[in-house]
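Every protein chain of the complex appears in place save one, which is left out.
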Amino acid sequence: MATERARAETLTGLRLPHVRRLFVPPLVLLVVLVAVWWVLAIDQPVYLLPGPLLVFERFWGLTVVSGDVWQALALSMSALVAGAVLALLVGAPLGIAMGANRSVEKVFGPYVNGLYVAPVSALTPLFVWFLGIGLEPRIATVFVFSAPIIALTCFRGARDTPQTFVEVARVFGASGTQVMTKTIIPHSVPYIITALRLGLGRAVKGTVLAELVVSVTGLGELLQGYATRFDSASLMAVLIVLLLLGVILQVVVARVEVAIAPWRQAT
Amino acid sequence: MPDAKIVLDGVRKAYRTRKRRDSFLGRLLPEPRPQTVEVLALDDLTFSVPEGRFVSIVGPSGCGKTTALRMMDGLVRADAGRVVVNGEPVTGPRPECGFIFQDFGLYPWRSVLDNVAFGLELRGIAREARYERARANIELVGLAGFERNFPHQLSGGMQQRVGIARTLTVEPEILLMDEPFGALDALTRRVMQFELVRILQARSGATSVFVTHDLDEAILLADTVIVMTARPGRVKEIVDVPFPREERGEPLIESAEFSELRHRLWKSLSEEQAARSASVRQSLSASRS
Partner (left out) sequence: MTPRLGSLVGLIAIWWILSLGASPFGLPGPPAVFEAFVELIESGRLISALGVTLSSFAVGGLLAVLMGVPLGILMGFRPWVGRAVDPYLTALYVMPFSAIVPLLVLWFGIDEQVRIVFIFLFTLPQVAIVCYQGARRTPATLVEVARTYMASERQVFWKVLIPYEVPFIFTALRLGVGLAVQGMVVAELLIASLTGIGYLLEIAGATLDLATTLAIIIFIMVLGITAVAILQRIENSVAPWRHGVTIEGGGNA
């Protein structure tokens, strides 16, 4: 009975689905989707809708045989890593400061929120204007994409530190700095990991966008190249690579999050 | 007993829970075959509730008293044994059973009036008719004037009164109450206990089962108190409460007889509480993989 299951869940807290239940339904859906795709692709010209077999062949070619995809990713990496690291270095302390201190939140809050919500992709042409074509506008784009979510998540971590924890520290005579280092920051650590995961997701998006707009290296170049040659199969293959990478990264980091802080509820 | 309204006979209930990994690495890697541990909540639980009586069930936390209560209204099914209400085995919720939840269970999007009228609404009773009955019960629980308010605007005590009014509105023969005052502070709890005495006197005749861990509450409200053992739960002892209904009030709690009864139940209960600590220790070490 659903209610019994629900109660069993509350007895143990977190309940991760059994591995078998987790994998079978999506696989079934995958098979169905591929079958439909195959049927649809039968009469279509290759440049328009290539069939699954062709795409898989391209996929294999790009990843295993020629490794083009990995080369392109490596080129994109520098902007991605630099931008993400910068975003973390700026975003995490800012977020925690905002969470710990209401005045900081009042001053910076609207901007962080604004940057998170706003279509910051519009800023990329601006970056290109001021920073030229090359690594800098891409780093700037990645930064602007990922810093807000990192700051906001760390803000949640610091702000949600139960008042009780802080008071326990104070009662035992902790100074302001000690309260920060011994209660707020440890509480925020799992949130920082989450922030990293979300920030990375956004950073990747920023990288690809920047490359498509600026379009000189890495994945952007690869994609544009295939587009001009009407090579749909390769385009789709690259997309599949991106999808898989994204999912794997998500799953791995999500597990790390749960492993680090088993007392938290996973979203 | 021949005229027993509710009968539990040899009831057994077990839950399966997953063993939690204890190391960081253990949690990191996926589990191909999660190990489970069986928790026996109830084992050979047997008692009956005569018609028209108010029975309190007390016991240490986790003894399964809430599970037993939920079985009476078919929210949980027993693994073995029988649960019989009104002569029929229980397969699901019954219209003659009213259930009051510990966390109130009020619908936040409905006003007090709509919450209280909920049961009648489900039965298809026309709006004016159900509102009339709802209003009567809202007044009975002392919330007249709050019909248009929403749950989040009310205090805990008031919310639980709405819950009580909602249940009373469907006029159940049997009242099942799952630690209804557990979420309230001590003062409000005491006030609500006296309120409940008053309300139930206005509506005599309902068979009631009341689960709580508060001894005073159990003795104050009930005709009979059932003490359960620590997990796995069974009946430890059954004690009759000899005080007449009219005397259930403030002075009674202060009296010597009340203290004696409380003391006796307290001793019984603390033995079980100690047993429970021992079993918690045991299950913690068992779940270390």
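Letters A and B mark the chains as written, and numbering starts fresh at 1 in each.
Keep this in mind: contacts are C-beta pairs under 8 Å (C-beta built on N, C-alpha and C of every residue); 3 or more make two chains touch, one makes a residue touch a chain.
All figures in this text were calculated on a predicted structure; none of them were measured in a lab.
S.K.: Touching the hidden chain in the complete assembly: which of A:40, A:65 or A:118 does that?
M.R.: Checking each option in A:40, A:65 or A:118, the one touching the absent chain turns out to be A:118.
S.K.: So which of A:82, A:149 or A:258 would be touching the chain we can't see?
M.R.: Of the candidates A:82, A:149 or A:258, A:149 is in touch with the missing chain.
S.K.: Specify the residue from the set A:103, A:163 or A:177 that touches the hidden chain.
M.R.: Per the contact definition at the top, the residue touching the missing chain is A:103.
S.K.: What chain A residues would touch the chain not displayed?
M.R.: 2-3, 6-7, 17, 21-22, 25-26, 28-29, 47-49, 103, 106-107, 110-111, 114, 116-126, 129, 145, 149, 153, 156, 198, 201-202, 204-209, 212-213, 219, 223-224, 226-227, 230, 232, 235-236, 238-239, 242-244, 246-247, 249-250, 267
S.K.: In the full complex, which residues of chain B touch the absent chain?
M.R.: Contact residues on chain B toward the absent chain are 73, 75, 92-95, 97-99, 101, 103, 105, 107-110, 118-119, 121-123, 150-152, 170.
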